[in-house]
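Inspection log for the structure reproduced underneath, given as structure tokens.
What follows is an incomplete set of chains from the complex, kept in their original frame.
Order of writing sets the chain letters: A and B. Residues in each chain are counted from 1.
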């Protein structure tokens, strides 16, 4: 999984029918110290995440292992909301 | 999924028989603010996307989770046409 921060939303009316009702969120990658990386993905939200929240997302076929994404053309899913990151003995993120 | 813009087409007469009828589109990656990235993929079009449109595409095995691409040697599929991108509280793309 990768650490990320929800930085926006994508609206798409025309989409694969199996994706009706899915929320697409823009997720910026985060370093261990909380700095943004250059990585940007659009993930389906399985957790009710909001803009600004720090999350974990899973990529590839693993992104289809939630009830919401099973058998759908989804390659990135938010599967956890992060409460706390400890890196090098220091808390670098607390919700 | 990744944000992309359809920037061209690829024609291939000789191809895996299971791909007969598939449209191959050149998709350039997009940043959240709409600037092109260096990423370039060829995706099968499951949405009737046109050149110039902003789309979402799914990669890897997830690209086979549409009726059009099931069990085919396809690792990228356009599965949504983007209407709107909101990034950092601003609309950075409106169709």
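Miscellaneous remarks
Going forward, a contact is a pair of C-beta atoms (placed from the backbone, for glycine too) under 8 Å apart; a residue touches a chain by one contact, two chains touch by 3 or more.
As the structure is a computational prediction, the values presented were derived from the model and not from experiment.
Each chain in view is the same protein; 2 are placed here, and the whole complex, as held in this structure file, contains 5 copies.
The definition used in the following text is that only the chains that are shown with their structure count from here on.
Centres computed as Cα averages put subunit A at a distance of 20 Å from subunit B.
Interface residues of subunit B, counted against subunit A in their complex, comprise 1-3, 31-32, 46-47, 56, 58-66, 77, 79-89, 92.
For subunit A in complex with subunit B, the residues that touch the partner chain are 7-16, 18-19, 24, 26, 28, 40-44, 51, 60-61, 63-64, 71-76.
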